[in-house]
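Note that one protein chain of the assembly has been removed; the remaining protein chains are unaltered in position.
The letters A and B name the chains in turn, as written, and every chain counts its residues from 1.
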Amino acid sequence: MKFKTVAKKMLSAAVVGAMVLSLAACGGSGDSDGGSSDGGDSGDSGDGVTLEFQQWWGVELPDGALADICQKFTDDTGIKIDLLSNPYADTKTQIASGAASGTMADVVGLDGSWVYDFAKQGSIANLTELMGNASYDDSQLSSQIQFEGNTYMIPVVNFAYPMYANMDILEKAGVKELPKTRDEFLAACEAVKKYDDSIAGWAIPLSTESPSGIQNQFMTWLWASGGSMLKDGKPNLEGNKELEETVDFVKELFDKEYIAAGANSMKEPDMVEEFTNGRVAFMTDGVSHLTTIKEGAPDLKFDYITVPTVEGFSGTSGMDVANWGIGIAENCEHKEEAWKFVEYLMSPEVNAELAVLANAFPGNSKAEPDYSSSDELFVKAYELFQGCEAINEFTGAPTSEDLMRSFGEELQLYLDGDTKSAADMLKAAQERWTPAFE
Amino acid sequence: MTKGKKLLTPYIYLLPTIILMCILLIIPIVMVIGYSFYDNVIINKNPVFVGLENYTTVLSDPVFLVAIRNTLFFVIISIIAHFLIGMLFAMLLNTRYLNVMTKGIFRVIYALPWMFTASVIAIVWRMMLNPNGVLNYLMTNMGIISEKIEWLASRDVALSAVTVINIWSGYPFYMISILAGLQGISTDLYEASALDGANAVQTFFRITIPQLKPILVSLLMLDFVWTLQQFALIWMTTGGGPVNATETISTYIYKQGFSKYQYSMASAGAVILLIVCTIIGIFYVRQQKAGD
Partner (left out) sequence: MIGKKKVWVQVVIIILLIIGTIWAGFPILWMILNSFKPNSEIFAWPPTWISENFSLDAYKAIFTNPEQVRFFINSYAISAIVVTLTLIIGILAAYAFSRFNFPGKGVINTIIVAVQAVPPITLLIPYMSLIVSLKLFNTFGALILTYMVFTLPYAILMLTGYFNTLPKDLDEAVMIDGGSRFKALWSVLVPPSIPGLVSVGMYTFMQAWNEYLFALALTKTNDMRTVPVGINLLMGQHAYEWNQMMAMSVLGSLPILFLFLFFQKYFIAGMTAGSVKN
């Protein structure tokens, strides 16, 4: 408390000084903020409310698509939407620093892995409350991401992570059946290696900078075979037999040199380049890359499969999903209007439209996206997805990124032979995960 | 009255600097120092004063100790290489064996690495050092290596690779500053030295180095401080990995603050860096005084 008052006093003293300074130093160059970014109409005048919507989706969607969708909302309600579109990593930095300094935009795009921390910090608003105020029927939402029993993020669209298979390579290597089990997968990798030593069977991005490979490429093996890394919301790594098997399976892939070189500093886009250039036979990756790969290598023949499971597995496979989620800033002054906007994006028609544009699956269970003009491979991926259970245990977990990073480091130590056994490795990872869940 | 005015004069010259630095630098630093004594600020609405607890936690974290070791390697090798390469190129471009045109062309070529932002440098080097990148291609073709090296992905090589990238991006700063400094050395001194029969090496150590000393000291000190907190380059090439192979103090601080949201820990780490650099600053000022 005391520290805060001191800081405040210093700030106010500083304000006076810096005002003088900024006037002297930079003349009029500073005073062009506010809503003047779009042709100079001042946002707050009259009846119209302007909401800032910060997300990375505008960068990923076709040019202008998101703006069109928002314009329709403005036409219906008179509420203006100011789009602040930045790449994923930049959006994260901006939202994180905005959360700490109270400058977060009114409505924000969220990743499932950020929710816990922002909710705990009190910088994103409780949506359960807003839904209640608006008497919204939330049964149509396919999922809600919660913190302490309340919803803070709603997934707008979902991206599934099936496995890509390079059919050209597999054909030449003599792999006739696409693998359904881990053993078949190992055999396929062996065939590829025999056919051409410079082609890897599989790739995993383990860069410490963006450790999402643990979520999207490693844990997918576990989830596909019905395994789980959490138990009652707490880490369940140590003594988890299924996880141990998965770790040893990936270790086997490494030891037999089936895995693309440079894994320890590889990032997801690097992995996609390896696949596009025909140096990797299989890749676990988001369907969102479909267009990128088709553009980069129009002649490449590839197909989707579900991630192979352990021998004799007969349950429903889990398929990893990543999502574009939405939330409302706690510092937003027009929460009611902001909720209207969220409701609009989640309405079946708009949601379906967004899903088609994004090459993703809708977050509203009543939405019926029209994929008829989409790529037939995409339709196949959608079918695979519907046969699986959508899962991502990192969504809503505390400091998810750090969990992935510490797990990744322990995994690298085991792969390099520094840790004796998978059990020891998981024990060490469990020790690093536990404090975050307390 | 004139005496009073004379006493005030230096402060008047310093006034804009002092105002600017106090408001925009000292206040945030003081706030960071404040954070470092509290229990998890930002996340906690009402942080509790915990004294030096954050410091003991950070200093007893084995990862932090690894980070210190890596940072020392990174900083010391970088500085030495920056200095040697910068000096060599500056001398090369200052020799009388080359004509003005040639000097001009090479001056631009050698200064090129200076003109790019850290994220661009990181991207370009990541492309080149990729296991399937151009460097491995050239080296295998020339028979220098027999199989592809995982430059950034191997725990044995990564730190050296990152250091080389930093050396590449940093030496032009020395070269330019030394070149500028060389212009300030009187030709009389060189002529006198030549008359004494001194050879090139003797002249270099007797005239050039002593004459450049004020600039060199500033350069070395600044470089030390900057390299110590080099973040973008390391973060965007390896992220501090594999495992902790390239973890430095700045990547450690970043992970604490922006990945674990342990803002107090990050602040404690920053304050430790601040203390180290304050000590360097004191030495620098002493040295300046002694030089007067």
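Quick notes on this one:
In this section, a contact is a pair of C-beta atoms (placed from the backbone, for glycine too) under 8 Å apart; a residue touches a chain by one contact, two chains touch by 3 or more.
As the structure is a prediction and not an experimental result, all values here were calculated from the model.
Remark: the omitted chain is touched by one listed residue; of A:Ala65, A:Ala187 or A:Ala297 this is A:Ala297.
Of the listed residues A:Val59, A:Met167 or A:Ala187, the one in contact with the hidden chain in the full complex is A:Val59.
Think of the hidden chain as still there; on chain B it touches residues 7, 9-11, 13-14, 16-18, 20-21, 23-29, 31-32, 35, 42, 88-89, 92, 94-95, 97-98, 100, 103-104, 106-121, 123-125, 127-128, 130, 132-134, 137, 168, 172-173, 176-177, 179-189, 214-215, 217-218, 221-222, 225-226, 228-229, 231-232, 249-250, 253-254, 257-258, 263, 266-267, 269-270, 273-274, 276-278, 280-282, 284-285, 288-289, 291. Along chain A, the points of touch with the absent chain fall at residues 11-12, 14-15, 18-19, 21-22, 25-26, 29-33, 37, 52, 54, 56, 59-60, 82, 84-90, 93-94, 97, 100-103, 105, 198, 268-270, 272-274, 276-277, 279, 286, 288-289, 292, 295-297.
Just so we're on the same page, only the chains that are shown with their structure count from here on.
Chain A and chain B, compared by their mean Cα positions, are separated by 35 Å. Chain A contributes residues 1, 3, 6-7, 10-11, 14, 17-18, 21, 93, 96, 100, 117, 120-122, 206-211, 260-266, 270, 274, 277, 279, 399, 401-402, 405, 408-409, 412-413, 416, 436 to its touches with chain B in the complex.
By the touch rule above, chain B contacts chain A in their complex via residues 19-20, 22-24, 27, 30-31, 34, 38, 42-43, 45-47, 49, 126, 130-132, 148, 150, 152-155, 158, 235-244, 255, 258-261, 263.
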